[in-house]
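There's a structure below that I have some questions on.
Only one protein chain is missing from this complex, and each of the others stays in its spot.
In order of appearance the chains are A and B, and numbering begins at 1 in each one.
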Amino acid sequence: MTGPFSACGVITLLTDFGLSDPFVGVMTGAILSRYRAARVVDLCHGIQAQAIGEAAFWLERCYSWFPPGSVHVAVIDPGVGSARRILAAALHGHCFVVPDNGLLSPGLIAAPGATVASVDLLRFGITAPSATFHGRDVFAPVAAALASGAVTVPECGPDAEPLPCALRPPRRTDRGFAGEIVTVDRFGNLISNLDASLLVPSTTALQLGEHVVPLHRTYSDVRSGALLALVNAFGVLEVAERDGSAARRLGLGRGAHIELIAPGTER
Amino acid sequence: MTGPFSACGVITLLTDFGLSDPFVGVMTGAILSRYRAARVVDLCHGIQAQAIGEAAFWLERCYSWFPPGSVHVAVIDPGVGSARRILAAALHGHCFVVPDNGLLSPGLIAAPGATVASVDLLRFGITAPSATFHGRDVFAPVAAALASGAVTVPECGPDAEPLPCALRPPRRTDRGFAGEIVTVDRFGNLISNLDASLLVPSTTALQLGEHVVPLHRTYSDVRSGALLALVNAFGVLEVAERDGSAARRLGLGRGAHIELIAPGTER
Partner (left out) sequence: MTGPFSACGVITLLTDFGLSDPFVGVMTGAILSRYRAARVVDLCHGIQAQAIGEAAFWLERCYSWFPPGSVHVAVIDPGVGSARRILAAALHGHCFVVPDNGLLSPGLIAAPGATVASVDLLRFGITAPSATFHGRDVFAPVAAALASGAVTVPECGPDAEPLPCALRPPRRTDRGFAGEIVTVDRFGNLISNLDASLLVPSTTALQLGEHVVPLHRTYSDVRSGALLALVNAFGVLEVAERDGSAARRLGLGRGAHIELIAPGTER
């Protein structure tokens, strides 16, 4: 869906706060204190501490599964307390509220009709937020105002150009495309930034470190314990071990080099 | 409550997805995209990866604490992407949506008037789900349709006989009943599949590995640091250490042998 943003009351939260402390609960309370009918959904709070690129990846790949009119808040914010800007963006019928540190991917910003504003906190009556918890003191009230329809993105503040995305794009190589492992899920699947659109019909394998991993459609296409690469449900290439953990098996994790390779170019 | 299923809008989610990734959040978004008023409750996402028996145990022991008319979705699904069936079941006024891999216990299926259907995905307009994330692409839309009252279980597809339950039942021994530790909770309590109904008045102890553990009513019946067995709040026998972790103390966990024994038969 493209078109203007029309709030539906849903607010999703994506943070590196974890769930062992009450930070997410208090942020939710701050939202409810301003907008009692908000529907708050925890998208994920397990982003690695300060891993802006990982969060940018999930934000771009997840938002469209929520109803149009949702407000997506991402608080991975090493600069909390400094003068970094807060951005509000409307695009594809959704809204995003983030610190300006690379959380918005180029694909999002380039959406037709996308609007990005630098949030003027005074317009929200925010004059003295705490120095350490802007999730509660800044992002919650801004998200509540946008999700309730009380304000629109252009009303948040002046137009703004976001800082470049923290998620590095894949680059072309003489063998195909090179990217990196962006995140590792609970099952030990190694998830890359290589979009399925980079595949060509002749592609049959990936190179991950010193391993050449064959490409299949799904886990059950190989025997238990075998390694495979596949296009996962978020449209990117991942390396998995059927019924096991590829991360443990290969000793690899976030940041590992991965390359889509043409047949016969294995090393 | 027995009787036909009448949807109340509550959907519970039981998975082995964990909470470190956005899978649960996205599944919730997919539900809300189809049924905006759904009340989604996270029953538990900490099931051990692919531990179908553990999930079957909790599903059977937990569902009745939710309002009649709830839809309970369990996604522990090593066969995702293969041809395994999806089941929808209505029983005791509740509804269940699961892969057909042993998640439904005999006690559930045997409920008077229980109805089980093999879900025909085409009836839900699901033609090309991803190969790896049926929680989002299959279970979410089916649960949304059932929880909103848009479809009934018989309308989901043809009648089906579920595969046998993955949770092994206790067996009779010459000393009493033998079972196993099904799950270990955060406190290190060792929770078995031995139902309280297997106790006889003369039972005063359990054998767990080489340990004979006395049976008590509650934790505070013994001094701090002592081991005890008790009937827990889910109606099964568990072994605990007061103010400590029985799992760490005994070095035991899931799968450990446990036996209800008659007095004088300790080994």
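Quick note on the criterion: a residue touches a chain if its C-beta (ideal position, glycine included) is under 8 Å from a C-beta of that chain, and two chains touch if they have at least 3 such contacts.
Nothing here was measured: the structure is a model prediction, and the numbers come from that model.
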Per the touch definition above, residue among A:4, A:29 or A:235 touching the missing chain: A:29
Of B:8, B:126 or B:163, the residue in touch with the unshown chain: B:8
Selected residue (touches chain absent from view) among A:132, A:173 or A:224: A:132
Touch criterion as defined above, residue of B:171, B:217 or B:267 at the omitted chain: B:217
Positions on chain B contacted by the hidden chain, ascending: 8, 10, 12, 14, 19, 39, 41-46, 58, 62, 65-67, 70, 183, 185-187, 217-221, 230-234, 243
Absent-chain interface as seen on chain A, which is shown: 16-26, 28-30, 32-33, 36, 49-50, 78-82, 130-133, 136-137
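Here is the rule we use: only the chains that are shown with their structure count from here on.
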Length of the line joining the C-alpha centres of chain A and chain B, rounded to whole Å: 32
